[in-house]
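Quick one: the structure is below, questions incoming.
All protein chains of the complex are present and in place, except for one that has been dropped.
Note that the chains are named A, B and C in the order they appear, and that numbering of residues resets to 1 at the start of each chain.
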Amino acid sequence: MRFFEGLSDRERAVFEAGITLGAIYHQFTGTPVNRDNVRVVERCIEEAASLQPCVEDVEVSIEIPDGSEDNYGGYTEVNGRNLKVTVITRCGEWRVKARLEFIEELDYPLMWIEEIERVER
Amino acid sequence: MRFFEGLSDRERAVFEAGITLGAIYHQFTGTPVNRDNVRVVERCIEEAASLQPCVEDVEVSIEIPDGSEDNYGGYTEVNGRNLKVTVITRCGEWRVKARLEFIEELDYPLMWIEEIERVER
Amino acid sequence: MRFFEGLSDRERAVFEAGITLGAIYHQFTGTPVNRDNVRVVERCIEEAASLQPCVEDVEVSIEIPDGSEDNYGGYTEVNGRNLKVTVITRCGEWRVKARLEFIEELDYPLMWIEEIERVER
Partner (left out) sequence: MRFFEGLSDRERAVFEAGITLGAIYHQFTGTPVNRDNVRVVERCIEEAASLQPCVEDVEVSIEIPDGSEDNYGGYTEVNGRNLKVTVITRCGEWRVKARLEFIEELDYPLMWIEEIERVER
C-alpha cells in the first residue's frame, strides 16, 4: 500500500507492534477486574487487539495481587502495574515480539521490543 | 454509609445505574470488534460492569451491521451506534432498569431509566 | 421527552450526575499528565463533561504528588487516586452536586451525591 512505501517490512512490524501496545494500554486500563472476571477481560483484550493490522498473536496477563480486591468495591482495575502483554506482529518476512510490563527499576509500565526475527514467508 | 445519607435507596439505585452506563460507554467504545470476537467483548463488558456498586445484572449487545467489517482492517469498533446495554441496579427495596441505545430520532446514544420497581428485600 | 416520563426531575438530575462521573472516570483515566500540562487536562475534562445533558458545571482537580513524576517517563497519569471532580447537574427545579474523590478509608475512588437542592426555575 502506498502509505507504507517508505517503510521496510521490518519497520512496519515494529510500528504496528507499537500501535497495538499503545492501543491496549489506553483502551483497557480502568476496566473493573477481580479474580472472577479476570480471564474474560484478558481474552477480550487478546481478541480485540488481534484484529489490528499485522498482529499475529496477543497474550495478556492481569495479576490480581492479594488484597487488591479488599476495598469498598471488591474489585480493582486494569492498570499499568498489573497488566502484562506480549504482542507478536508479522509483516512479510519479519516477526516482532513486543512487550508491555511494569518495570520496578523504572517505576514505569514500559513498552519495548524483545525480539525481531526473520521467518520464512 | 455516610456518603449516601442524603439519598434515598431509590435515588441511589438511579445514581449507580447512571454511573455504570457512563462508565461502559467511555471505557469500551473504541474497542476493535467483528463477528469473530463480538461475544467475548460483550461478555467482558457485562462482567466488568457487574462489579460496580449496586449492579445486579448487565446485558450487552453489539450489532455488527453487514458491511461494517468490509474495510482495510476487517473489523469495526464498539461505538454509540452499535452498542446496546441494559443495566439492572438494586439498592434496598428498589430495582432500576436502565438502558443505553442509539435513538435515530435523537441522533444520539441515549441513556435512560426504563423502569423503577419496588421489590421485596 | 418520553424516555424520561417515569422519572422525576430530581431523579433525572441524580441520574445525569452519575452518567457524567462514570463517563469522566472511564474516559480520562490513563491520560499522561505532569505539572506542565495538568491545567490543560483539567480544563479539557471540565469542558468535555459540561457538554453532557443537564450538566451545569464541572470542576476537576488532578493532584500531582511529589515524586509521582520521578520515573522513566517523567510523568504520571490521571487515575482514581489523583482525580477529584465536582459535577453540578440541573433538571427543572432540582440541582444536584455530585463528587468523585479517592476515599482512603474505603480504598476506593468513590462517586457520591453531596447535595440536592430545590432552586427557582
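In this text, a contact is a pair of C-beta atoms (placed from the backbone, for glycine too) under 8 Å apart; a residue touches a chain by one contact, two chains touch by 3 or more.
Being a predicted model, the structure only gives us computed values, none of them experimental.
Novice: Relative to the complete complex, which of the depicted chains are touched by the chain excluded from display?
Specialist: The chain that is not shown is in contact with A, B, C.
Novice: Could you tell me which of B:Glu5, B:Asp66, B:Asp107 or B:Glu120 touches the chain that is not displayed?
Specialist: B:Asp107
Novice: In the complete complex, which positions of subunit C touch the hidden chain?
Specialist: Counting only subunit C, the missing chain is touched by 27, 30-34, 36-37, 40-41, 43-44, 47-53, 72-75.
Novice: When the complex is taken as a whole, what residues of subunit A touch the one chain not shown?
Specialist: 3-4, 6-7, 10-11, 14-27, 98, 103, 110-116
Novice: Extract the touching residues of subunit B with respect to the undisplayed chain.
Specialist: 25-26, 29-30, 70-73, 77, 79-80, 103, 106-108, 110
Basically, only the chains that are shown with their structure count from here on.
Novice: On a C-alpha centroid basis, what's the spacing between subunit B and subunit C, in Å?
Specialist: Each chain's C-alpha centroid was found; their separation is 19 Å.
Novice: Please report how many Å separate the Cα centroid of subunit A from that of subunit B, as a whole number.
Specialist: Once rounded, the distance between the two centres reads 25 Å.
Novice: Indicate the residues of subunit C shared as contacts by at least two other chains.
Specialist: Residue numbers touching two or more other chains: 25-26, 103, 110.
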